[in-house]
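Heads up, one of the protein chains got dropped from this complex, but the rest are sitting where they should.
Our next item is chain A:
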């Protein structure tokens, strides 16, 4: 089983509800991660505001931050290699990386995705 690591931007809540608008992508992605875990996938999430050491200790992540800044997050590593950066993966992508064969029913985003929400706690 491959290990999927998600390096989130700095925020205090993974839902981002404290932002000016709740980010549907974040809410959906949290649901997708939960789904993948239930299918047996190994998914880890790290929040820059809570576990910055994890970011600093991983050369790939650290390099990205140095080159492109925190704006380039989220960063997704699969077995330590870059799989995606700058956006959250879809459920299909998660399933492919984790080798989940079960058919995927995508959650369609409701309305326009206005990303970049953050939190103020």
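Operating definition for what follows: a residue touches a chain if its C-beta (ideal position, glycine included) is under 8 Å from a C-beta of that chain, and two chains touch if they have at least 3 such contacts; residues count from 1.
Definition applied: contacts and distances are computed from a predicted model.
Q: Which listed name, "Arsenical pump-driving ATPase", "Probable glycine dehydrogenase (decarboxylating) subunit 2", "Osmoprotectant transport system permease protein" or "Cell division ATP-binding protein FtsE", is the one UniProt assigns to the chain that has been left out?
A: The missing chain's protein name, per its UniProt entry, is "Arsenical pump-driving ATPase".
Q: Pick out the residues on chain A that sit against the missing chain.
A: Interface with the chain not displayed, on the chain A side: 10-15, 17-22, 24, 27-28, 30-31, 33-34, 44-53, 55-56, 62, 65-66, 69-70, 107, 110-111, 114, 116-121.
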